[in-house]
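Following: one structure in structure tokens, then a few remarks.
Only one protein chain is missing from this complex, and each of the others stays in its spot.
Per-chain numbering from 1; labels A, B, C, D and E assigned in written order.
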Amino acid sequence: MESLKLLWMSTGLANFELGQVIMMLVGCGLLYLAIARNFEPLLLVPMGFGAILTNIPVAGFSEVGGLLHYIYYAGIDTGIFPLLIFMGVGAMTDFGALIANPKTLLLGAAAQFGIFATLFGAIALNAIPGFEFSLKDASAIAIIGGADGPTAIFLASKLAPELLGAIAVAAYSYMALVPIIQPPIMRALTTEDERKIEMAQLRPVTRVEKIIFPLAVLLMTIFFLPAATPLVGMFCLGNLMRECGVVDRLSATAQNELINIVTIFLGLGVGSKLSADKFLNVETLGILALGAVAFSIGTASGVLMAKLMNRLSKEKINPLIGAAGVSAVPMAARVANKVGLEANPHNFLLMHAMGPNVAGVLGSAVAAGILLALVG
Amino acid sequence: MESLKLLWMSTGLANFELGQVIMMLVGCGLLYLAIARNFEPLLLVPMGFGAILTNIPVAGFSEVGGLLHYIYYAGIDTGIFPLLIFMGVGAMTDFGALIANPKTLLLGAAAQFGIFATLFGAIALNAIPGFEFSLKDASAIAIIGGADGPTAIFLASKLAPELLGAIAVAAYSYMALVPIIQPPIMRALTTEDERKIEMAQLRPVTRVEKIIFPLAVLLMTIFFLPAATPLVGMFCLGNLMRECGVVDRLSATAQNELINIVTIFLGLGVGSKLSADKFLNVETLGILALGAVAFSIGTASGVLMAKLMNRLSKEKINPLIGAAGVSAVPMAARVANKVGLEANPHNFLLMHAMGPNVAGVLGSAVAAGILLALVG
Amino acid sequence: MESLKLLWMSTGLANFELGQVIMMLVGCGLLYLAIARNFEPLLLVPMGFGAILTNIPVAGFSEVGGLLHYIYYAGIDTGIFPLLIFMGVGAMTDFGALIANPKTLLLGAAAQFGIFATLFGAIALNAIPGFEFSLKDASAIAIIGGADGPTAIFLASKLAPELLGAIAVAAYSYMALVPIIQPPIMRALTTEDERKIEMAQLRPVTRVEKIIFPLAVLLMTIFFLPAATPLVGMFCLGNLMRECGVVDRLSATAQNELINIVTIFLGLGVGSKLSADKFLNVETLGILALGAVAFSIGTASGVLMAKLMNRLSKEKINPLIGAAGVSAVPMAARVANKVGLEANPHNFLLMHAMGPNVAGVLGSAVAAGILLALVG
Amino acid sequence: MENLQELFIEAGTLMLAGMVFVFAFLGLLIVFINVVLVRLAKKYPDAIVESRATNKRNNKKQEGNAGVSPAVVAAISSAVTQYRQQHSTKK
Amino acid sequence: MENLQELFIEAGTLMLAGMVFVFAFLGLLIVFINVVLVRLAKKYPDAIVESRATNKRNNKKQEGNAGVSPAVVAAISSAVTQYRQQHSTKK
Partner (left out) sequence: MENLQELFIEAGTLMLAGMVFVFAFLGLLIVFINVVLVRLAKKYPDAIVESRATNKRNNKKQEGNAGVSPAVVAAISSAVTQYRQQHSTKK
């Protein structure tokens, strides 16, 4: 009898709290989006699963001695996992299109307005009772506009760890929603003629250029924004390993097995932050709303910048590729390509959109560095 | 001279104790079984090697600052390594045969009687002077009957770390001995006619079923046995990654490089527990004896359950596949297939035996959870 | 304004110290040597990059909470990374040539004179004002003569961590310079006729021999030099996994993904020791000079030993392969082959040079163990 | 000896509770499979062409392989094996 | 509410400083590419035969593949795909 009672007391049923049930449903929702809708599944599958695990009563996954506790404190609190992901992303990034058409860096810069406008917006939300975002919170939320998962996780873990779960959910959800969010904005801000603009083929980029480029980016970051060097540095290390041609086995491991292993852990660790007390509050709603705003403003800024550049320069660029400046590699570039093909079936923008796309990665890493330096 | 004396004092020869020599021979024995006899080599090679290393005098592999010390405390004491292995095993497991013929779950359930009977037996051994197994010790020993390596290591590390070495040795040894232990029991408990029973071909299982199944298992575990969620949860995560079809690169890494890396470390870490003071005692003999009993009872229970089910149901099942319920994937299923072929050369039981086989994995994880909840 | 001033104060430009600039140039120099000159790129690319990162002002890569800090203390201070590399190297090493021609072990032994002579030389440098090498420092420096990267890093991390950066730079630089350092010495010490000596084809070595060999090496190390068992043990584990034929998936992972991952971290961690205060001093110059001496003496010792053996034995060996005894696998063996081909275009020494080459790995691990036992 | 008796009783209870629980748990799974999964299988049958093998690793694209005779494929497969062996010796 | 106003001013300054900095940083990169990289590209053009693909992974050696018609290669490629699928199912 004693034993049976003990067994019952140890069941989940006897210990559930409502918040935990809701959060487990949120986790299931993330799994559904990942599996059925193909929303950024590489991170959302482990993250949704982590959300379920962390909310199991009695099990104590995120308490001292629990698996998710170890993963979170070893890898996310220290910043190691996002940095390793960033190294892998660097090893997967080809800067060729950017180097061939460096003007597209301006598009990547403009799209970062989504970040800083959102920072302002987050502070503005404080006018509504119930919201009390500090400048650190606002900065961590704003980086969602960078459309770059590891950057958002890294910054949030440094500036506002208690918001990490909501920020990561918002960042990856909107990255997955890029094909839905961006096209209407892109169409609204451009004319049919602008969308039809064909761009000249890109010049070939030499190996030496590709080797020097990541080193130059690192050097500039060191000079002007040391706070961004963890992110930019690991990204450039990955890219250098990719391009230098003498450490191909390290590069292959960085962009395959190592990034896969770390992605599983990162997802589980981020999911462990999806507990009821940290997620089920009005701030999360604010973060989700601000995230949508951030993506929209970023998209619009990129497109408008491209239109402005066309005013000032003879060599026209298709303003659709401006939308790729938010990063969300390579989804945003594909969206630009698709919307372009609708207007002109012979107009392949994919390669041209890769320029602002990877510029957006650099841009949001730089923006993260600025926020770390000034707010952190 | 001073220097030569110092050199001599630092040799192993000047510092050996008998127990260390014996334990190094045990390590060599494990290596022999693994290499020459192909006994579960993936774990026994690093484990045997770890046993040798940990018993080297002066070197201090398992003392503070030593390699095996770090490995043990970072990965086994925390439970991280067995859980990662379990995730990889989940990613390698196909539940298709089980879903197609769910009745086989009863066989997997019955075979767990090996665990609980052994628990009783371990307590009974206390009647013999020299044995003093606590309920925790008895539970950790009993799980050997689960025929599942990572489950046994995980439970032992939680309930009886000082017995971990002996328990792991027993678990893996008997798992390797399945082709020798099981067939006589199977033949003794079945008639020739029963062994000749052919089973209907399994229905195809859809992708949606395979995706929902691990989630349902996890959900039930959460409801009824949260203490089992670390094991079952990681197993289901691996299986979900395998089946969901959108994170194939994570699944591939989980079942190849990640599980390989962790297996090396797990083996070394478990081997580090094979020190003379913890292994060379009468309790180890008891554990080895109980392990054999556990496997035998589990095998018999599975076979008898199948015979019972045949009494009650029209659709006959070959009782040989009941023996596969102990898990020891996929060895036990192969044994069932082989013994079946001896009786009826056209009777291929392999796929049918995979059902109870993977059911046995779930069953022993559930049993481990019960023991953790009630004894831990 | 305040904000702009804060931004300026957080730039690298406002905080640079001269030493950091110089060390970053050293890092760039290492990258140049690795990428343009193919100098041991697998380690020097991450190491050069780590040297740049660790010297960034404000960023704090190597301070508490910084990425390189974690990497260094988790992996190098504990010795784990070099030991895992050594396991991978063991899994990549084929002892066939050595077992077929065991006499070449004497060449590998002789070449270790480079280590012990350099130890004497490092102490001698103390006669010059400005140098104050302790016996530990001298031992850590001397191991450069072993021409084995992980051994040098392991020993330096135990005996003289503050010299680790300079020692690693010297060790890997000279290993890369083997094709330049060795040939003149080899030609100076041998006659044209000696270099023309052709050697008999090696006997085939059986699988059983290759399995027993690493175990025998481990056993002897346990008996006579337990202090060397971390290095030799992990090396032999890797080699056993390679040769035993039953754990091929572990062996493949050890020599590919695992060693790649650890190499990236090891390089970054070693690079983090290249800070101005630890590298920009007269001791580094001494270490670089002693390293060159160590390689030269080791090369000469190996060649002279071969000549001595030719005096005493009827079966002649080509003294060029003696130079391969310094290890630097497989570069030194290729150099021996190349110099041999110059003298006799039909003389392929590569396989014969692999014997002393891998003997040199064992020899320097043994030498490291002696230094650890007597000085550590 | 009383202590041993107590332990026996505890072990017996554990055995009973454990086996009941294991059967209940796995029995419930049987019900779940028969009730829920079987219906799901009817409602969401697999697409005729199972295309999962395509993106197994590194998202490699599948080419149409119609029009290649099985014999040619067999010959080529063995050649591929041979090729791999030659190229894996170096590793 | 004063506190909120202060925050607004801080946020506005951040926005301004941030966007200026981002444009300045990426703008400098444009200059760098146009001035330095373009010159480097002229000074160190790639070798005609780009041989990097050769040692992509595990330093596999490239064989000469002249003389094999594209049709054969296409047929074989699909066979390879088929072979891989067969052999990846077991994993």
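As a convention for this text, a residue touches a chain if its C-beta (ideal position, glycine included) is under 8 Å from a C-beta of that chain, and two chains touch if they have at least 3 such contacts.
In this text the structure is predicted, and so the values were computed from the model without any measurement.
Going by the contact rule already stated, which one of C:30, C:80 or C:99 would touch the omitted chain in the full complex?
Touches the omitted chain: C:99.
Out of B:104, B:118 or B:256, which touches the unshown chain?
Within the whole complex, the residue contacting the unshown chain is B:256.
With the missing chain put back, one of C:109, C:262, C:292 or C:333 would touch it. Which one?
Going through C:109, C:262, C:292 or C:333 one by one, C:109 is the residue touching the chain not shown.
One chain is left out of this view; which of C:28, C:74, C:293 or C:374 touches it in the full complex?
Checking the options C:28, C:74, C:293 or C:374, the one contacting the hidden chain is C:374.
Specify the residue from the set C:74, C:220 or C:341 that touches the hidden chain.
C:220
Mind listing the chain C residues that contact the chain we can't see here?
99, 102-103, 105-106, 108-110, 112-113, 115-117, 119-120, 122-124, 126-127, 135, 138-139, 204-209, 212-213, 216-217, 220, 224-225, 245, 248-249, 252, 359, 362-363, 366-367, 370-371, 374-375
Simple rule for what comes next: only the chains that are shown with their structure count from here on.
Once the Cα atoms of chain D and chain E are superposed, what angle does the rotation have, between 0 and 180 degrees and to the nearest 5?
Fitting chain D to chain E on C-alpha positions yields an angle of 120 degrees.
Report the chain whose mean Cα position is at the greatest distance from that of chain E.
Between chain E and the rest, the longest centre separation is with B.
So how far apart, in whole Å, are chain B and chain E when each is placed at the average of its C-alpha atoms?
Result: the chain centres lie 45 Å from each other.
Rounded to the nearest whole Å, what is the centre-to-centre distance of chain B and chain D, using the mean of the C-alpha atoms as each centre?
Result: the chain centres lie 18 Å from each other.
Can you pull out the residues of chain D that are in contact with at least two other chains?
Residues 10, 14, 17, 21, 56-58, 91 of chain D each touch two or more of the other chains.
What are the residues of chain C that contact at least two other chains?
Answer for chain C, listing residues that touch two or more other chains: 3, 7, 256-257.
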